[in-house]
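For this depiction, one protein chain was excluded, whereas all remaining protein chains were kept in their positions.
The chains carry the letters A, B, C and D, assigned in the order they are written, with residues numbered from 1 in each.
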Amino acid sequence: MSSIPESFFGWVALIFNEYGGMFLRGTGATLFIAALGTIFGCLIGFVVGIIQGTPIEKGTHFGKKFLIKCSQIFVSIYVEIFRGTPMMVQAMVIYYGSMQVLGWNMVPIYAGVLILSLNTGAYMSESVRGGIVSIDLGQTEGAKAIGMTHFQTMIYVILPQAFRNLIPQIGNGFVSAIKDTSVLNVISVTELYFMGRTACGTYFRYFEVFFIISLIYLMLTFVTSRLLRILERKLDGDNNYDLIHDADLGEI
Amino acid sequence: MSSIPESFFGWVALIFNEYGGMFLRGTGATLFIAALGTIFGCLIGFVVGIIQGTPIEKGTHFGKKFLIKCSQIFVSIYVEIFRGTPMMVQAMVIYYGSMQVLGWNMVPIYAGVLILSLNTGAYMSESVRGGIVSIDLGQTEGAKAIGMTHFQTMIYVILPQAFRNLIPQIGNGFVSAIKDTSVLNVISVTELYFMGRTACGTYFRYFEVFFIISLIYLMLTFVTSRLLRILERKLDGDNNYDLIHDADLGEI
Amino acid sequence: MVDLQNVTLRVEHLGKTFGNHEVLKDIDFCVQKGEVISVIGASGSGKSTLLRCINMLETPTSGHVFYHGKVIENKPKEISLYRANVGMVFQSFNLFANMKVLKNCMVGAEKVRKKSESEAKQLAMTFLKKVGMGAYINARPHQLSGGQKQRVAIARALAMEPDVLLFDEPTSALDPEMVGEVLEVIKQLANEGLTMVIVTHEMAFARDVSTRVVFMDKGVIEEEGSPEQIFGHPKSERTKAFLSRFTSQ
Amino acid sequence: MVDLQNVTLRVEHLGKTFGNHEVLKDIDFCVQKGEVISVIGASGSGKSTLLRCINMLETPTSGHVFYHGKVIENKPKEISLYRANVGMVFQSFNLFANMKVLKNCMVGAEKVRKKSESEAKQLAMTFLKKVGMGAYINARPHQLSGGQKQRVAIARALAMEPDVLLFDEPTSALDPEMVGEVLEVIKQLANEGLTMVIVTHEMAFARDVSTRVVFMDKGVIEEEGSPEQIFGHPKSERTKAFLSRFTSQ
Partner (left out) sequence: GCASKAETPETSGTEKKVFRVGMECSYAPFNWTQKDDSNGAVPIMDSSDYAYGYDVEMAKRIAEANGWALEVYKIDWDGLILALNANKIDAIIAGMGVTEERQKSVDFSEYYWSGDMVMIVNVDSPYASATSLEDFRGTKVTSQLNTVWMDLIPQIPEVDEKPGLGGNSEILVAVRSGKLDGTILGETEAYSAVLANPDLAVVKFEEGKGFDYSKGEASNAVAVRKGDSETLEAINKVLSSFSAEDRSALMEKIIKMQPILE
C-alpha cells in the first residue's frame, strides 16, 4: 500500500480503504441528527403554524387573548431569529454559551439534534403557513359548521390535508438537514462532512474525497425522496372503493 | 484602538469600527448573489415543475414523447444531483472544473449566482411540485374543458395559483440563499460570512463578530419576510369589487 | 303573533356589507321551535349570506343573532357550542376531503359531541342509510357524484343531532326521485321536532314542506307568510313577478 | 333514423370503470346537429361521467367517441382542439380562482381561439350580459353567490363559441326566474344552430327545451325519445317510476 496512487479512482480507492469506516460512522451521525432534527422540526413547525394561525376573536376572554397574543409574539420572534441567523452561530451560542454561562455540558450530538430541530422548525413553520393557506376555505367552514373549535379544525381537517401537500417540503427539509449538519462540527460533532474535511486535511485530495462524500449524500437523499414519494402515493389513497351491499349494511 | 476592550460591546464596537466597511461590502455581495440566485432559482423551479408534470399521453407523437421523456429524465437527474450534494462541492466542481477542463475563467460572483440558482432551482422544483398538487383538480378540468393545452393550463391557471401558495417557500428559499452564499467562499466570493470569518481569524472574538453578522442577516431576512407578506396580501386581492352600473355597461 | 317562549332563533337588525356592497339590509326574522321555514328569492339576493350570518360563518356588520333568547357573542367556545346545535348544509357541500364518507359523518359526533366511536358510527350509519348513501361509506368525497355528495352533506349535518338545521339548497343536485325522498326525511324530522331553515329554488318543495315561506329580494325580506299565502296570494309585486313562472306551470 | 351526414357526436360502446365499479356500461348514443338533448336519471346513474367521457376528461375504459365522424384519439393537440369546439359547463362550475369574472370568460377566446383582447372582451361581455352577470365583471369567483357562479360558468363556455355544448346541471343553483332566462338563452342558441347535451334534474326544463330526452339508469341508457314520448308515454318501468313524482304534480 506504500505507493502513491496515480489515478483519480486509485485515490478514491485508497481513501475509501483507509477512511471508509469513519465515513460510515460519520454517515450514521449525520443521519441520526438529520432524521431526529427533521421529525422534531416538523412537529415544531406544525405547532408554530397552529399558534400563528389562531385567530384572536373579539369575544375571547381577556386572559386567553393575552396568552394567545404572547405566544404568537414569542413564536414570531423564534421564527425570525432561527430563520434569520446562520445555524453555525446558533450552534456556537447554544452549545458554548450554555456551557460558559450556565455550566451545562451538553452531549454534542444531542445539542446538534436540538439546534437542527429548532432551525428546521423555523423554516417548516413558514411552509406550514403556506400549506394551511392553500387548503380550500370550504373545508374550514365545513368543520366550523359542525361546531369544531379552531384547534379541532386544524387537527382533524386542515393539517391532515396540508400535510400531504407539504411532503415535498418535508423532503426538502430533510435533504437540507442532512447537509446542514456539516456546520455542527464547530460543536465537535463529527459527522460525514467533517470526516470529509479530515480526509482532505490528511491527503490533500479534495475531489477524490468529496466524490465519495457526495456519493453518500446522494444515496441518502435519493432513498429519502423515493420513500417520501411512496408515502405521498399512500396518502393519496386507493383509487378504488368498495360498495357495501345492502345485505351487509345491517351488520355495520 | 491599542487598548484591549473589556466588555462584549467594547469588542463589538472595535470590530465594527475596524471591519464595518468590509461587512457592508460583504452584505452587498451576499444580497446580489442571493437575490439573483433566488429569482433564477424560482424560474428554474417553475420550468422543472412544468416539465416534470407534463403527462405523456398514449396518443402523443413518438418524437415528442421521446423528447418529453428525455427532458424529464434530464431534469430528474439535475434535481437529484443538485439537491443531493453539498453546494460547496458543486461550487468547486463547476468553478475549478470548468477552468481546469474547459479553460473557462468565470468571474467568481457570477459563478456564485449560477451555482446558487441551480441549487435553489432544484429545491424549488420540489416545492413547485407540491404547490401544483395542492391546486384543486377542478381548476385543471375547467381549463382543459375550454381547450387549453397542458402548458396553457399551467401558465394561465395552475401556476398563478400555486405561486401565491408558494410565497412562503420562496421566502424560505431566499433566506436559505442568503446564508448559503457563505459556502461560495471556496470560489473566492467575498460575501458577508466570509468577512465575518476573516474578522474572527484576526481577533478570535467569535461571539462579538457573529453578533454583528447575525444582526445584519436578521435585518435582511426580516425585511424580506415583511416584503413577501405584503406581496401575499397584494396577490390575495382586494376584498372589495365594484358593481358595474347598467348605464356604464354599454361602454365596456 | 310571535310566541316568545318558543322562539328558537331570532335575528335583529342584521346587516352585512362586503366592502361597499350591502348584501343584507336590516333583517328582522325569527324562527320558532318546530318550524320549517323556506327562504326563496333570486340569485344573489342574500339567502346564503343570511344563513351564513345566522351560523356566524360571516360576522354580521350590524345586528345580533339570538338563540333561545340569548344573544350569540363572538366568543370561540360559545360559538362552537352554538354551531354544534345549529347545523348547516352548504350549497357547495364542503365535505372533508381527507375522510371517507363514514368518517365525514362520524367526526362531529365523536370529536364535538364526545360520543364513543361505536355510538358515532351508529348515528352516522342511520342517517347515511336514510339518504340512501349507506353503500358508499368507504368512498372518498371526490369519488362521489354531485347528488351523492349532497346527500352525504345532509347526513353529516343530521348526525350532529342539531336543534336547528340551516339548509342551503339541499336538493339542488338531486333528481326528482331523490328530492322526494329527502322531502320525506325532512318531514319526518319536522315531526320529530327539528327546526329547519331551508334556502331553496324548488318552489314545489317550499310549498310542500314548509310551515312558513320567506321571500328575499335584494338583501331585504320582501314578504313572508304561510305557503298558501305566498304562493296563493302574494302581496308584493316583486313576489308575484318572481313566482309567475312557477305558478303559471 | 340517424342521418349520418348530420351526426355531430357519436359514442360507441362506451364503458367506464372506476376500480371494480362499473359506472358506464356499453353506451351507444349519438347527437345530431342542432339537437338539444336532455339527459335525466337518478343521482349516481352516470350522467356526469358520460359527459366527462364525451369531453375526454375521463379516459373511457372501452369504446370510442366520434366527432363529425372522426374518432377522437388520445392526442393532446387533437383533444385540445376538440374540447375548444365541444364546450362543457361543470356541475361544480370550476371557475378560475385567480381571475376575475371578465377574465374567466375572456381567457379561452384569447389564448385558445387566439382572438384579440378587444374581440375576446366583446364576446365575454355579450354572454355575461346575456346571463345577467354584466355588473359583476370585476368580482372574483369566491365573491359570487352559487347562482352567480353558475351563470358565469355558462357565459365562459358560450364565449368559446363552441359547436356543441355539454351542460352538467346548468340550472341547479338558479332560482325559477333565472331558470326561465337561461332557458330563453338556450332556446335562442338552439335556434342559432348550437348543439347541446344537457344533464338536468328539472323535468320541466327538460320537457320544454329539448328535442330529445335520454333517461339513464345505473350506467345504461334505459330509454330515449322525444319529450312527449318520455314524459307522456314512458315505456320502461324504471322510467315510469322515476317520472312519477314529476308527472303527478
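Points to keep in mind about this one:
Definition applied: contacts are C-beta pairs under 8 Å (C-beta built on N, C-alpha and C of every residue); 3 or more make two chains touch, one makes a residue touch a chain.
All figures in this text were calculated on a predicted structure; none of them were measured in a lab.
Of the chains displayed, those contacted by the omitted chain across the entire assembly are A, B. When the full complex is taken into account, the listed residue touching the unshown chain is A:18, out of A:18, A:57 or A:232. Considering the full assembly, B:203 is the residue among B:32, B:163, B:203 or B:222 that touches the omitted chain.
Note on the undisplayed chain: of the listed residues B:78, B:96, B:163 or B:222, the one touching it is B:96.
Hidden from this view is one chain, which touches chain A at 1-2, 4, 18-19, 21-22, 25, 88, 92, 95-97, 99-101, 105, 107-109, 185-188, 190, 194-195, 197-207, 209.
Think of the hidden chain as still there; on chain B it touches residues 4, 92, 95-97, 99-100, 105, 185-186, 188-190, 194, 197-198, 200-207.
Convention: only the chains that are shown with their structure count from here on.
Counting C-beta pairs in contact across A-C and across B-C gives the higher total for A-C. Rounded to whole angstrom units, the spacing between the C-alpha centres of chain A and chain D is 48. Each of residues 136, 164, 241-243 in chain B touches at least two other chains.
In chain D, the residues touching two or more other chains are 18, 92, 143. Arrangement of the chains shown, judged by which pairs touch: all-to-all, with no pair of chains left without contact.
For chain A in complex with chain C, the residues that touch the partner chain are 57-61, 136, 138-139, 141-150, 152, 156-157, 160-161, 164, 237, 241-246, 249, 252.
Of all residues in chain C, only 55, 57, 73-85, 87-88, 90, 92-98, 100, 107-108, 111-112, 121, 125, 129, 134-140, 143, 156-157, 160 touch chain A in the complex they form. Residue ranges on chain B touching chain A, taken from their complex, read 80-81, 83-87, 89, 92-93, 123, 126-127, 129-131, 133-136, 164-169, 171-172, 175-176, 179, 182, 193, 206-207, 210, 213-214, 217-218, 220-222, 225.
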